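Take a look at this one; I'll ask things after.
Coming up: subunit A.
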Amino acid sequence: MSRFLADARLVAAKDLRIEARSRVVLNQVAPFALLVLVLFGFALDADQRTLRTFAPGLFWVAVLLCALLAIQRSVSVEQADGALTGLRLSGMSPAALFVGKAAAVFVQLVVLEVLLTAGIIVLYGSQIEQPLLVAATGLLAAVAVACTGTLYGALASGLGVRETLLPILLLPVLAPVLIGATRAFDDALGNAAVDGWAWLGLLAVFAVVATAGGALAHGTLVEE
Partner candidate 1 sequence: MTETMTTNGTSTGSRGSRVLGAATLLGLATLLLFAFGLTEPDVRLHPTTGGEIGQFDAVRLLYLHVPLAVLMYVAFVLCAVASAGYLIRRTPWFDTMARAAAEVGTVFCGLVLVTGSIWGRPVWNTWWEWGDVRLMTTLVLFLMFTGYLALRRATVDPRAAALRGAIVALVAVLDLPLVNRSVEWWENRTLHQKSTLEELKIQDLTLFTLMLGFLVFGLVLTWLLLHRFRVGWLEREDVQHGVAAAIAERRAAIDEGDVDAAVGEGT
Partner candidate 2 sequence: MTHLGYLIAGWGIALGTLGLFAVATVRRGRDLARRVPAERSRWLTAPGEDA
């Protein structure tokens, strides 16, 4: 077990170190996130009150779009110099590799979510009425997206068409996350009288299944 965690931490640290040096998420994906919020603002051509109503949905769509980029990046990091083969030959368990990569994506997503939260407060005038619910939703959704995304990133890897294939594979599967997280935010931002915590439960189930299922499936995949 400790070997498993050590391996996972190793992979996660490697990915985060690569990010710290290349700053791709920070310099490219983060501005993209804000750009999405701005584009929605232009497109909806609405006053802040209307945008506040839509803010939860717009927020989570922006997160999903950014997740696509973050996962593409996570996958492409392994393509250079046969890095993936090296990892497999190292004898590391595929599940540990999976958890490590997913953890790195998770961290990046949380950073993006914090940024986007600031974005909707400033640009859309959203108000955080239940910060605990916001935080819990953000974390659970990030786990769900990171794990599902890492699995599907592996499924689409090694193909010339990965960039266009990953979105159509991943986004339908993440529909429940989008719905659940948006409803939870509707409650937490004071937009609608829904039970955000119930939707959080759905997210929690998804997150658990995604983590366990992803690790299991990743093991099957890697033996290709």
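The rule is simple: contacts are C-beta pairs under 8 Å (C-beta built on N, C-alpha and C of every residue); 3 or more make two chains touch, one makes a residue touch a chain; residues count from 1.
Inclusion criterion for the candidates: all candidates are chains of the complex that A comes from, given by their letters.
Since this is a predicted model, take the numbers as computed values, not measurements.
In the assembled complex, subunit A touches candidate 1, while the other choices in 1 or 2 stay out of touch. Interface of subunit A with candidate 1 (complex): residues 151, 155-156, 158-161, 165, 168-169, 171-173, 175, 179, 213, 217, 220-221, 224.
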